[in-house]
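With one protein chain removed, the remaining protein chains of the complex are shown where they sit.
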C-alpha cells in the first residue's frame, strides 16, 4: 500500500548516516525505524536529534526487525560487502554508500544475490540526483553541446584521509558515476597516477584519464591535501561548453556558446583554418532540491515498484571496475589498463 | 662600454615579437636595430609603432648588420633551430622564444655552438622572470613550505591552435620550466595523456605527471579548447601551501598556513592519527614589474658579463627532454617514460 | 546551581525561532521547555523536530510555566514590545530578535521594567557574536587599523519583503549594531534615502550615512530587490583596511596593508604630497563557531551571573534611535537628522 511508510534501518551514524536518517525521515514515504553504530556516543547523538528512532550497537537487530524493509549502509568501505550481503540475505532492500564494495567480484555477488531475491540494490551515487548533473545530462541528450570532446574535473580540499580506500575511491568515484550517467559512450581504458604523502596511508592525491573509442577523453584530478576546496568540472562539446562549479551557491552551471570552427577538409590538413567563436554565456536556473532527498524518494519508489534505480547495482559495478583498473594503473605509474567492455558485463548477468 | 646600447635584431613580428621590440626598446640598455618578418603587413605595423627600427623580409640582413650584437627569435617552433644556429654562426648572442627547439638533439647542438663561440644562448621562459614565480621560489628556498608534496597546475583557454607543436609544447612548457626553477629535485619519469579533437592537428588537450625520487609529484593540465581562461597552480608543502592564480590582477599568490599533522610512527600505521590544521592566509605584495622587461635586462646583462642566464640553453635542454618524453608517453596512452638523469647531462658537457 | 539547565520558552516558530530552539537545545546550559506560535502547522513542525518540547498557541502558557525562566521572542517587529513587556512582568528574562521594538520610547520602557526587576534584557544582534565581527573589533582595539576613516557596507538580496518594517529596520539594523560595537565613537547625525517599488509596502531599498565628530563616516546600502546576494563591508583605517565578505565560506576577513601617506603640513595644503602604499594582504583564520550558539550561551551566562549582555537593552536602544532618525531622514529625502548624544541617555537612566 502506497500510504504506508517504508521502514528503514540505517547502519553507521558517522558522517553520512545522519544525512540518510534526516532525508528518509523528511521524505514522507519512509520512516527510519532503527539506527545501528558501534560507537555509543554516536547512538546518543542519534537519540538526541531523533528521539523516536531506536538505536542499537548490534547490526543484527536491524535484520531481525520485521518493521524494517530496507537497510541503508553508511559505514567504512571495507565493511560494505559483508553488511550488504547480510542485509540482502535477510530479505532487506539495500542502499549502500559509494563505492558499492571494494572489488568488482564482491559487487557481482551482491547483484546476483539481489536479483535472485527480487530485491532492490542501489548505490548512493548522490551526484546523479543533483539538479546540476541532471541538467548537464539533459543538455547532452538534447544535443545542445554537440560532440562531447572532454570531461575535465577537479575535486580537492583539505579532506578527511580515509584508512581503507585511497582518494580515487573516495572522490573520483563521484566523477566516474557522473561520466557514466551523462555520456553515451563507455570508456575503454584508464591511465592513472597517484601519490602518497603520509607513509602508511593510501594515496591522497591522484589523477586519472579515461579513454574512449571516440576522441572524447575524461580526466579527473583528486586531492585530500589542498588548501582550498575545489569542485569544478568542464565539459567541452563541439557546439557548446559547460563549466560546472558545485561550490557556487546558485549559478552552478554556466553554458558557453564558444568553440572553434574548422574550415577545410582533413585531406588537406596543412590548409585547415581554425576559427574561434565567442558567444553568450547562459546559466540555467536550477531547483534548490537537496539531492539526497530526491535519491531517498527514488529508492523508496524503486523498492515499491520493483523498478531499476538510476544508480543500480549494475552501474555501481561499472564504477568499481574502473576504480580497480585505475588503482592498477597507479601502481604502474600511469601505464594504461584496458577495461572490460560493458556488453560482456551485460551478458554475464 | 656599459653606456653603449646593445644592438638587437628581432626575428618574427607576430604575437610575441612586438613585445620583444617594446621591452628591449624600453630597457634603456639595448636598442632594436632591425626587425625581420616574411609578412610585409607585419613589417608595416612595426614601422608604424617603431619608425626608427629598420625592417627586412630577409633574415640574413640581421646577421650581416654590424650594429647587431644579439638576435631575438620569435618565430614558429620548427624554425627555431635553423635560425638560432645561423645567428650563432654569425657570432650573434641569441635569445629564443620557448621551447628552444623541436628536439633535445637540436638543443645540444645549439649549446655546443654557443659554448664554442663564448656566446650567450638564452631561452625565453618568461614566467621565471615574474615576481610571482620569484616569490614562490624564494619561499621554497627559505623552507617556508617545508617538504614539497606537489605542484599542480592548469593552463586552459580558448587558445590559438598551433600547427607545428601540440599543446604541451605550447603551454605545459611554462610549468616545466617553473618546476625546474623552483624545485630542488629533478623528475625521474613522466606519464602523459592527450587528445586531439580536430583531425589533422596536434593534441589540443593534455595532462602530464612528473615523478620524483621523493614523494613529490607534479601534474600539469593544458587545454586549447576551454570556454574560460584558467592559469592556476597549487604548490603543496608539509608546512604551508600556495595557490598561485596568474589571472588575479594583484593577489596572485596566496600562502595558506594549512595542512595535516601526523601523530604516530610509521611502524604502527593502523594507529596513525592525522590532524588537520587551518591557519591564516597571506598574500604577499608583488611588484608590478613586467616579466619581459626584467628578462630583457637580464639577457643584456648576461651578454655583457658573460654570465649564464637563469633560463640558459642548458635549462632549456632539460625542458625539451621532458617535452619529448611526454610526447612519447602520450602516444602510449600514459605509459611512463624514464628521464635521463641530469648529472649525466652535466658530465656530458 | 550551574548544573541545572535554564528553562527557555520560545515565542514564534517562523524563520528565526527554529534556530533559537536548536541553539538553546545544543547549548548544554539551557533546555527549551515550550514553543508558542499562532500557526498550528508551525507547531507541528516543532514537534516533529523536537518531540520533547511542548507547544502551545497561547503565549500566556509560557508565562505561567514555572520551569521557564527566560523567554526568547522571534515574532514580527510590531509585536516585540507587548510580548517582551508581558514576559518581563511575569518575571522572565527576555531575549528579543532585532530590532528590540518599533520605537525608542518602547525600548526605554522595556529597559526600565527589566532594571526594576533585575532581569536580563538582551537583543538578538547576532552579528556581534560572529568570529568575523569579533576579529574586526579586536583589530580596531589593538589599533592595527590606525584612525578609522570609514565603515562602508552593502546588504542586498532578493529578500523577503517585510510588512511592518522597512528594509532599514530589517537589514541596516545589523550594520548599526556592528558600528556601535566596533567603533569607539558615537554617530552625531544621520542622512538616509530610500525607495519603495511596490505600492503599499515599506521602503525596499535604502542608503544611510552616519556622521561622526571626527572625519569618520559610515555608510550602509540595503536592498530587498537585488538579483544577487551581497554581504560586504569595507572598513578603512589610516594604517590598514579591511574587506569583510560574509558570504565567503572561509576567508571572510581580508586585512590590507594599503593606504596613503601624507607628506607635508596642513598649513601648506597646496604642497601636500600624497603617497600610495601597497603591501601584503592577510586573512586571519576564524573559528567556525555558529554565532547564535555563542549568543545563546552568553544569554544564559548573563542571566545566571546578572551581568550586562554585549547586546544589552541599552545598546538596542541606541540602534532603535538611529533607525528612527534614519526613517525621518528618508521622509525628507536625505535631510540630516541630529542624534541625541549618548551620555545624555546614560545620565537619563
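Each chain carries a letter (A, B and C) given by its place in the written order, and its residues are counted from 1.
As a convention for this text, contacts are C-beta pairs under 8 Å (C-beta built on N, C-alpha and C of every residue); 3 or more make two chains touch, one makes a residue touch a chain.
In this text, all values refer to a predicted model and were calculated from it rather than measured experimentally.
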{"item": "Hidden partner chain, touching residue among C:46, C:180, C:221 or C:311", "value": "C:221"}
{"item": "Hidden-chain contact residue, picked from the options C:99, C:236, C:284 or C:309", "value": "C:236"}
{"item": "Residues of subunit B in contact with the chain not shown", "value": "51-52, 228-229, 247, 249-250"}
{"item": "Sites on subunit A contacted by the missing partner chain, in the whole complex", "value": "250-251, 257, 278-285"}
{"item": "Positions on subunit C where the hidden chain makes contact", "value": "149-150, 152, 154, 156, 158, 161, 163, 189, 191-193, 195-201, 205, 207, 209, 211, 215-217, 219, 221, 223, 225-228, 234, 236, 238, 241-243, 254, 256, 258-260, 262, 266, 269-270, 272, 274, 276, 278, 281, 329, 332-336"}
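One rule holds for everything that comes next: only the chains that are shown with their structure count from here on.
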{"item": "Distance-maximising chain from subunit A - centres being C-alpha averages", "value": "C"}
{"item": "Distance between the centres, which are taken as Cα means, of subunit C and subunit B, whole angstrom", "value": "53"}
{"item": "Centre distance in Å when subunit A and subunit C are each reduced to the mean of their C-alpha atoms", "value": "42"}
{"item": "Multi-chain contact residues (two or more partners), subunit A", "value": "228"}
